[in-house]
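In what follows, a single structure is set out as structure tokens and then discussed.
Omission of a single protein chain aside, the complex is shown with its protein chains in their original locations.
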Amino acid sequence: MTELLANLVPVLAQEVSAHGDGGGPAWIASVPLLALFASVLCLGALFLGVKSKLPAWIVVVSLGISFIVTLTGFLAWQGTADDSGHLHAQLIQIYEWIGMANAGSGGEAFSGFFGFYMDGLSWLWMLFVTGLATLIALYASEYMEHDVGKGYARFFAAFALFVFSMACLVMGDNLLLLYLGWEGVGLCSYLLIGYFYKKPSAVAAAKKAFIVNRIGDLGLAVGLFLTFVTFETIQYDELFASVGSGVMANGQAYSGTWQSWLIPICLMIGAFGKSAQFPLYVWLPDAMEGPTPVSALIHAATMVTAGVYLIARMMPLFLADETHLALTIVAWTGAFTALLAATIGMAQFDIKRIMAYSTVSQLGYMFAGLGVLTSAGAAFHVFTHAFFKALLFLACGAVMHGFAGQLDLRKLSGLLSMKGWGIVSLTMLVGCLNLAGVPLITSGYFSKDMILAEAFVTPNEVIAGSSWIGWILLFTAGLTAYYTFRVFFRVFVGPEHFEPGDDHHGDDDDHGHDHDDAHSNGHGGSHDGFHPHPPRMAINGVLLILALCSFLAIPTYFVGKHHGWVGGLIHESSAYVPSEATPWLHHADDDHTGDHAGDAHHEGDLVAGTILGQDPHKAMYFISAVVGLIGILVAARLHGPAGAWGLGLGSRTEAATSRADALLPRMGPVARWAQNKWYVDEFYNALFVRPLYVLANIFHAIDKLLVDGLVNLFGLLPRWLAQSLRPSQSGVLHGYAVGMAGGLVVVLVIVLVLLFMGGGGG
Amino acid sequence: MSLFLAQLSTAEPIGGLTLAHFLVVSAVMFTLGLVGFLSRRNLIIMFLCTEMMFQAAGLALIAFGRFHMNHTGEVFVIFVLTIAAAEAALALALVVLLYRRKQTLDAEAWAELQG
Partner (left out) sequence: MESSLLIWLMAVPLATTGAIVFAPERMAKVLATFGSMVGVLLGLIAAGRFDWADGAAYQFTSSFPLIESLGINLSFGVDSIALWLVLLTQLLQPLCVIGSFSAITERVRTYYAWLMALQAAMIGVFVARDLLFFYISFEFTLVPMYVLISLYGSTNRRKAATKFFLYTFTGSMIALAGLVYVVWFTAQTTGEWTFAIETLEQQARTMGRSQQAWVLLAMLAGFAVKVPIFPLHTWLPLAHTEAPTAGSVILAGVLLKLGTYAIWRFVLPFVPAAVNEYAPIIAGVCIVGILYGGLVCWVQRDVKKLVAYSSVAHLGFCMLGMFALNNVGAAGSVLYMINHGLSTGALFFCIGFMYERYHTRSLDEVGGLASKMPVWSFFMGFFTMASVGLPGLNGFVSEIMCLMGAFQSGAADIGAGGTTGPLGPWYAAIAGTGMIVAAMYLLFMVGKIVFGPLREPAGHHEHDVLPTDLNAREIGVLSVLAAGCIVLGVYPRMVIHNIEAPIEQTLSVVSMAASGDDPASTLATTGGPVLLAGRDAE
């Protein structure tokens, strides 16, 4: 039997021994494997019908260990700097996943390893993915407690599976493994959006998310194919070496070929799908049907930044295109998405949806950042955004949890002064300050500034209209500050008021009845007997830790010599935009400043842009601060309550109405359009979904009538023939007898005729 | 044709009888059977007519066997007789069954196999 196994798996053992001693510690593989293991255990708990919080603890503990392992690995990696202080990527190959030898050349026809590529970019992502996942799992252990014994294990199984997939996506050493993670996180997103699977809207949202993502995935797949055909590898280290040398696998120059712009565009489409950029952003707001911890982790902090990761990871390929076509599209799409989502976010009433649109908008910033060649800025914004947006979502989730699913900002007010909601309100404030980019005290301010400033620094000749992108983003920053504080002023301060929602947790009908029993009149319009339950230890603790983290992200901006700690990590990764690609910059931070000082002028025509004649890096500190504050003040004026918490500008006394409500009718249809998300969903529906459905129906009809009809026609031909011959069979014995006799006569006659003719002839 | 007739006439006579005599009798018997089969509607009569055609064929075979001075024809006829006996038993049984169904022996009464 062992012989048989050895025959079936002839290569596994060899490959482990051949590649196990790669450039890094193989135990880093335990990060995804722990998550996978936790997922399998939760699945086991689900089958066994475990009726306790055991699944949550399994996941929290294993993810916690994953985080510690990641941190250990990261610290070990930091110690591997070479003489010049550079950190090299670690390559850990476990086994060859998909591979096929080539007939002619003897090389590989196609190969993808299950292996990891750990450089600054992957370490950064893994640190915040595992860290945040642990915290949010802890939060969810309390948040999902209504579902213990029902969907609880299912939730945590999918949750842990998500971390596994995300780890594969981020740590994978080739595009194929990235694709595995890419689709894997898509699956988990699907499962978790559809967590409340009895709600048709949740099922539809889950389906939409998966399908829209698949459109992007096709781009990624084609990009993968094209990359392999061009470079004969999809392995990062070999790929970057090839791109660096500027030579394709067939020995010709890569620069100037059509692949050099098409590969980035294909990859970009993939990134647009996963990171919810226009035109593929429509799934993300709907994804808010999922439980809030999921929205926080997957649809705000980690999964949706996978597109940013992809472009950052593939930066050498994007830069190899000298026309910067793909990067220009990325930048403009990012800026446009940021603006579009912000305008929609301004007009929504569901606070979770507002946060969703703000996520889309912030992702737009990150893409714009990548587009204007500041991968460090984009990565830093990903990093800070992960904390403060998770914080915002979790705070929203706490509200939703406490008020039976109420998310309408018109029906909630004054949470700050309610008993037990202090921590939620204050941490929400921290999140809002970050998102609005309040100067100096928030990390969001610094990360957003990096992107805004670079948009102005990058010359318009390199990225077409770069400074326009800057202005759009700046304007959007004002809108962001407005809609963020619109939520805060309405929900958290002002007179105390609430109407509970009619939602219930869990996935069981009978659970709804429990809820009814507990709060007997909870749904009858009034809320007598409904008591909001404020969050307890786990939720409050996680909120505080995240708030703390969002502050701790500030000093990281000031350490190191490459735009802070995150910039330093990006510098040691494939995402780094080398100084050769940005000749307009005087690299104060570059190791070879002296060498380049002359070069910069040699290039001559490319000079760094300015904003209003000032150095953008310095000026932006003031400009964006002012813009952000204006946004907050407008929000205070329109939505703030009378008194100190409205900054002395507000006048709201009623819970439900504010100055803005009076303003709305005067804005004409624009407000309604924005509220209806500019009818993009309806537009897609009319342009793609309906026609496709009609086409499918037409095909179905063709299949029935034409394709199958022809087959049946051929089947009918013999039948018609038989029908026409049928009367000859009368069934009467004499008929057959006469026929026989007649036949005999005919035969006789023929024989006789032949005989006579033969006789005549002879 | 003329060759065939010449052969018939030059064949060795058997007690004054030539092959032609036997064949003529056989042909007459066969024709009688055929005409009977076609003209009668009683199943038993029709069955008897088929038997007559059988015997006509058998007679011809015996005559040919004698004519060629071998036993092939006789062997064949013994087979035919055996099978005809078995078949007669079956056929008559069927006829009885058919009669029981419709209380008639009229062949026209049965046309179940019409297409």
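By letter and in written order, the chains are A and B; residue numbering begins at 1 in each of them.
Note that in this section a contact is a pair of C-beta atoms (placed from the backbone, for glycine too) under 8 Å apart; a residue touches a chain by one contact, two chains touch by 3 or more.
A quick note: this is a predicted structure, and the numbers were derived from the prediction, not measured.
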{"item": "Neighbouring shown chains of the undisplayed chain, as defined at the top", "value": "A"}
{"item": "Full-complex contact with the absent chain, from A:P55, A:G194, A:G377 or A:G494", "value": "A:G194"}
{"item": "Of A:D119, A:D147 or A:E183, the residue in touch with the unshown chain", "value": "A:E183"}
{"item": "Which residue of A:G85, A:G613 or A:G715 touches the chain not shown here", "value": "A:G715"}
{"item": "Sole contact to the chain not displayed, among A:L127, A:V222, A:V732 or A:L755", "value": "A:V222"}
{"item": "Chain not shown: contacting residue from A:W27, A:Y693 or A:Y736", "value": "A:Y693"}
{"item": "Sites on subunit A contacted by the missing partner chain, in the whole complex", "value": "1, 3-4, 7-12, 46-47, 95-105, 109-110, 176, 179-180, 182-184, 187, 190, 194, 197-198, 200, 203-204, 206-207, 210-211, 214-215, 217-218, 221-222, 225-226, 228-233, 248-251, 259, 507-509, 692-693, 695-697, 699-700, 703, 707-708, 711, 715"}
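The working rule: only the chains that are shown with their structure count from here on.
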{"item": "Whole-Å gap between the CA centroids of subunit A and subunit B", "value": "93"}
{"item": "Residue ranges of subunit B in contact with subunit A within the complex", "value": "1-4, 34, 37-38, 41, 46, 107-108, 110-115"}
{"item": "Residues of subunit A touching subunit B in the complex", "value": "725-734, 737-738, 741, 752, 755-756, 759, 762"}
